[in-house]
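The complex appears here without one of its protein chains, the remainder shown in place.
Moving on, here comes chain A:
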Amino acid sequence: MSTARRFLPLVTGALAVLVLTVVVAALPWLWDEDPAASVLRVRYPERGIDPDALDALRAELDLPADPVTGALGWLGGALTGDLGTSWVSRAPVGPSVAGALGVSLTLALSAVVVAAVAALALLAPGVWRAARRGASDTGRGGAVVASVLGAVPEIVLGAVLVAVVAVGWGLLPSTGFAGPAHLVLPALALGLPAGGLLARMLSSAAESALAEGWVRTWRSWGTPPGTVALGVARRAVATASPQIALLVVGLLGSAVAVEQLFGIPGVGSAALDAVLAQDLPVAQAAVMLLVVLGLVLGAVGVLAHRALLGPARSGSELPAGVPLPSGHARSWAPWAAASALALVVLTGLPRDGATTERRLAPPSWSAPMGTDAVGRDLWARIAHGALLTVGTAVAVTAVCLVIGLLVGVGGRSARAGAADVVNALPPVVVGLVIAAVAGPGLLGAAIAVIAVGWVPLAVHARTLATEARASGYVRAAVLAGATPWRIARRHVLPAVVGPVTRHGLARVPHAALGIAALSFLGLGAAPDSPEWGAVLADSLAYVERAPWTILAPTVGLALLAVVVALVRESRASS
């Protein structure tokens, strides 16, 4: 039984890899299209399809008869170290994809360093104060800043950084990847929003830690606040370490838009281009290398979690998650943000959002938020798109939360498994596959974001559940003969739901951003839809000439982030 359980994650991981290989191999069939025709179109654009050329190409590419044969053939080659030859460039796939992966790894690790520093800067004051006062509340200011930072679209931040630092001041290169100087701006663009998310995650973990009994004990001994804060930090980082690993992996494949803005030859762009060109050997190799790396880094995160918890976990001596004291000081910020958002939406709804000849008009009395590139009133667009955007994001997050809790609390093992496989997938590639099946649209984009978005919540839940199971009273319940179901429901779930829900709420703007990222590729809402992601995608090219076109949807997302950041769940422990 225990052996089977030990290997279960390995089995699900391997199964996920297999399914994935078949899905990628099936892309031409999903698209209902001859891959030879796709390759021909890429090689000879604007030419139509010449039957002779198609036959010649089919013979050259040696296409498999069906997806399963193709996938197994490719896997066989991959296991012997042969990743095949690109259908488009005819070059061996291995070296080029490995190089792209190295580039992406370098970028992702630098972004994580930025994220860690940003999260530390956001959290340190609150934890220090709390450790000194003996409170378990790390303060609101940090949380608001973290949430707003987490809601800034990476690509918008990147575009602003390029315009100001590289083009305006000439301090750093704007494109390319030839040396460390090229790393700074993209790492900031990717790392700062990630730092906001990380801070939200860590603050949740830190508050749990601050509420634990040992903090009171230490304080009563007169331990200096610095030592207490370090202890809390270690405890929080332990809880968050699988999340940090997840963040690195997520950044590997999902940085496509930022890679393109900075002209960085990363693996996400390689995978995207290959899928679009139906260059299956390259797509297979890129997706598979990402997944393998994701599994390795996922395992490293779990190991780090164990190492940081130290003997406490094995000795089942972790304190129980202590309910947070209720009755926090009320904050005016979420109410102000919600009112502002509601006011903008209600006053904007009657406005006319049709195209006019007044394109890119700056804010004025007649168009207080300005107009976009085809002369549409931005106030009207933001208002018309608010319900669609917020509704979709909330729905997506809710589904992610349910899946995440079920998988996280239901699964017993803390080991890497199918979740890590899914996490390593570039969301744009998932979006493309879903668009191939369901057609492009908001629903497909939402499904794509859900497909990847449940993973961080599941991993968070898994980590917390592991900790809860290691606490004394769960052991007592086991000794008392409680059934696993009862333990999960009565003891584990209450300790998990609160922090994971808060984490999920912090991800609501993230879900909107995920849909926006797909909009950039025409995989999100219809381009003339007022969904905020589509509005952002439409306006990105004008970030410098007409900042107001970007400002309206960005501020909208930031307000949304403030609203959800401060919705405090009452951690009712039944």
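Throughout what follows, a contact is a pair of C-beta atoms (placed from the backbone, for glycine too) under 8 Å apart; a residue touches a chain by one contact, two chains touch by 3 or more; residues count from 1.
To be clear about the criterion, contacts and distances are computed from a predicted model.
Student: From the names "TldD protein", "Peptide/nickel transport system substrate-binding protein", "Cation transporter" or "Sarcosine oxidase subunit delta", which one matches the UniProt record for the unseen chain?
Tutor: Looking only at the record, the undisplayed chain corresponds to "Peptide/nickel transport system substrate-binding protein".
Student: Among the options A:126, A:142 or A:173, which residue touches the chain absent from this view?
Tutor: The missing chain is touched by A:173.
Student: Would you indicate which residue among A:42, A:145 or A:303 is in contact with the undisplayed chain?
Tutor: A:42
Student: From the list A:99, A:225, A:410 or A:494, which touches the chain that is not on show?
Tutor: Only one of A:99, A:225, A:410 or A:494 touches the chain omitted from view, namely A:99.
Student: Just the residue numbers, please: which parts of chain A touch the chain that's not shown?
Tutor: The list for chain A reads 31, 33, 37-38, 40-50, 52-53, 56, 60, 88-91, 96, 99, 102-103, 105-106, 109-110, 113, 159, 162-163, 166-167, 170, 173-180, 182-183, 260-263, 265, 269, 276-278, 354-355, 357, 359, 373-376, 435, 440, 521-522, 526-528, 538, 540-542, 544-545.
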